[in-house]
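Only one protein chain is missing from this complex, and each of the others stays in its spot.
Going by the order they are written in, the chains are A and B; count residues from 1 in each one.
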Amino acid sequence: MVKTDLYEYPPELREEFEATEAIQFRDGSSATAADVWHFMTEIAPKRYPFAYTQKKYAGVRLSRDIHLPSAIKNHYLLLTMNDRITRSRENGAPVIFVQGGQSVDPYYAAGGIALRPASVGLWARGRHEGLGLNEEVVRQHKQKEKAYHAISFEACQTAGYENIQEGGLPIDMVAPFTCLRCSDISYGVEAHRHGPNKAVKLMNIDYPMRHQADKTWAVEYFAQNLRRLTSEIGKLAGREVTDADLSKEIRLHNEGRRLAIETAELWWSADLPPTNGVDRRSLYQMGGMEVHGDPSASLTVLRESHAYIKERVNKGIKAEGVVDKPIRLFVCGSCVFPNDFRIEEAGAIIVGQDNHWSDISTLVEEDGDPYQNLAHAILSYPYEQSVEVRAAWTIEQLKKSRADGVLFLYQWGCNTQSAIARMLCDTIKRDTGIPTMIIEQHEGGSEQSEQLLNRVNAFIEML
Amino acid sequence: MPIKTLEVIRKRLEERPAELRKLRESGQKVVGWTGYNVPEEIIYALGFIPIRIAIGGDDRLVEVGGRYASSKNCVFIREIVGVFSENEDPYIQQTDILAFDATCLQNFRAAEVIEYYFKKDVIVLGVPRNFYWEEGKEYFGKEADEFARLLEERAGVALDLAKLGESVALYNDIRKTLKSIYTFQAAKDNVISWVEVFDLIQAGDLLDKKEYLSLLHETLAELRALQHNPIIEVDGSEGRIFISGSLIPRGDRKLISIITSVGGRIVGDDIWTGILPHLDLEIKEISPAGVALGYLNRTPHAALPYLDLESDRRLKKLHELLGEFKAQGVIYHTLRYCDPFTFKAKETKDVLAKSDIPVLEIHTEYAGSDYEALRTRLEAFVEMIKIKAESAAEVIV
Partner (left out) sequence: MSLKRNFFAGVDVGSLAAKSVILEDGKVFATGLVPSGFDSVESGLNALNLALETAGLKKEDLTYIVGTGYGRVSAPYANKAVTEITCHAKGANFLHPTVRTIIDMGGQDCKAIRIDQDGAVVDFAMNDKCAAGTGRFLEVMAGVFKVKLEDLGALSLSATELVPMSSTCTVFAESETISLVARGEKPANILNGIHHAIANRISGLFARVGITSDVFFSGGVAKNTGMKTAIEEALKVTIVKPEIDPQLIGALGAAVLARNFSKKQGLWS
């Protein structure tokens, strides 16, 4: 297969990059910028050639904003996922499959590692080395197809079934928050019961619905779910989990959340976009501290980049490859994201999203019973409230981010977000007049379908 | 030999919408409910007239509903939304208040859509996914209290526990009588068919409860007169079919009519518009929470995930009913985008294969376009189980 024509980081960048900060890991170890550089220029191109693709629109393509160290460090963390998770697991940390759009404080408090579906996919991907882009996509399709066979063709969320049951990925527990935003996940968890891997523990962390944050009994119930969760993970990790453990973890994660909020506000305040869309998204998401399977690593990278963003904003530096006055798009809906490269080529940029932001931008009270506090915060996620409340919050984000238009994307087969799409868009239009567009995404290849992108482009042209 | 009471019931159903209108004019309120764990007794005890919103089979309404919700919602929910949009159903027109539950999240979303677009007064009952945990039960009890409180607010009266007790007794009697009638349809030389009993069960969703109970008693008396002692026995040539899977609401007759037209005999079901919700409902305490728990402790609906296959009560019940009604094959029916049942299709098939019970999966929607394709499958399935039952030599050499 064709593996020539891979992207190379310019060697002259080395010195500048190696002067940046080291990544600190949760286990106390660290990776210096020189380690990162070595891995990204010598090792990863051989082990993971797909990431070095030159295909302009490939979603896995490395960011070309090479003067932003966090971009390279983020790729480093994603490409070392398998190495790191495997090592941590061998050192006794159970790995737990969770849902996207949820916080992970309790999992880490109990000594586990929480990975959302996309991260589980990254871990699984890391176990197959030497694949070019097409081969990698074919591999993924084959895996997904297995889950469809075992569960349903109408499933979009299979709770990692293909990797955990069919792919031998050593996940210890599947325990996502269920019901939150997704209709499929709890059935996905249940599906594991008929898979061959009997060792994996199953649990639904049951997210009650309908005015949930205002109901004391709902908060109490969710807090009980969280207690059961930490105790189960604690058993796997071989330790007793105390309230103090959770309080400490909440404080740490609040720091990430605060930093993400500050970074977002900085980014939004800038006249010229300080980063491209891909890098912006990873930065915001690092505040959730889930993306790398290591909260400390995410936090160090986020801290460092915050300073960079600040400098770029203050000096009015625009990110490479972004046009001067791009159309600003805000994305709503779960599990799908439009191709940033195409969007930027069309003269627009994605400035924010509701999913993976609703949770990250919700801080947790630090004084008092940590379970109650956490439960209350989680049940308050704006994304999970009635449509009027969710819309009001979304509008606030639209204003802060100065968005010109809203794209609501949902995955084919998604019953939940698809059902909300029209109501949410109608409310936004009614209250702000900001144009909205709803798009359904079908199974994705290495690049997004022409149809979807045509519609996005037409929308951008309209704006 | 037609059962006379069934005629009476048909007639009463026709008259019912006009009757509901009159009752409302005299100040009574109608609560339309949908979901899988709505404790109807509470609604009834507060003086409301409960009717169940379970309508299907109309592709046009599905299309209309999809415009408000989405084309990725289950066809049932889309049709319900479509029904509210068009407001032409004579029963739905008479509803004042709506009660939905969150057993299935799609039902929950439908509540939001109907509330948002059609400005309906909707009460929602939260349902725990961890329904087998003590904590889950406690949460559900509290939700039931809240459900009752919201209804009380609308009724303008407090819930009288004596009335709730009466309501429970009435519903218990209905459930018991239905169960007795149901046995007759599966018997040898049956005088009532499964389809007739199915209609009879669904009539209860709409008729006045007391009247319905007396009609059930009359039906049972007629059946007993005609067939003193129903014996359930296998006759090799009939192809005894059991229907499992997504609900089949009133108006949706596609699958049932094809099965019958290709020579299959339906002898049982565990669908949520059939006999299942009426089985094993034991109310231990007369209170909103007590009634609600009775509901939650039944055979769980497929939308409530249960994480251990070995002790799954839904599958146990299925096995039990298959044995009781001596079914030879299962048609596992799933509606388009009905994930609760679709996700479990393969698993159910694998589990039943261990007991050597053939399963045919039918995945369908309300459009008629797949009629022929369904017919082929169902016909082949009936051919298959007949051959199996009779031994190859008898039917097809």
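Rule of thumb we're sticking to: contacts are C-beta pairs under 8 Å (C-beta built on N, C-alpha and C of every residue); 3 or more make two chains touch, one makes a residue touch a chain.
From a predicted model like this one, the values you see are computed outputs, not experimental measurements.
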Subject >> Option touching the unshown chain, where A:Ala22, A:Ala118 or A:Val138 are the choices >> reply: A:Val138
Original post:
Which residue, B:Glu86, B:Asp280 or B:Glu383, contacts the hidden chain when the whole complex is considered?
Top reply: B:Glu383
**OP:** May I ask you to list the residues on chain A that touch the chain which is not drawn?
**Re:** 1-2, 134-135, 137-138, 141-142, 145, 148-150, 153, 442-446, 449-451
Subject >> Footprint left on chain B by the chain that the document does not show >> reply: 346, 349, 353, 358, 361, 363, 370, 372-373, 375-377, 379-381, 383-384, 387-388, 392, 396-397
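As a working rule, only the chains that are shown with their structure count from here on.
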Original post:
So how far apart, in whole Å, are chain A and chain B when each is placed at the average of its C-alpha atoms?
Top reply: 40
**OP:** Could you pull out which chain B residues touch chain A in their complex?
**Re:** 67-74, 102, 105-106, 108-110, 112-113, 116-117, 124, 126, 128-130, 133, 135-136, 138-139, 142-143, 146, 305-309, 336-337, 339-340, 342-347, 350-351
Original post:
Which positions of chain A touch chain B when the two form their complex?
Top reply: 149-152, 154-155, 178-179, 183-184, 186-194, 202-204, 206, 208-210, 212, 215, 217-218, 220-221, 224-225, 228, 386-387, 410, 412-416, 418-423, 440
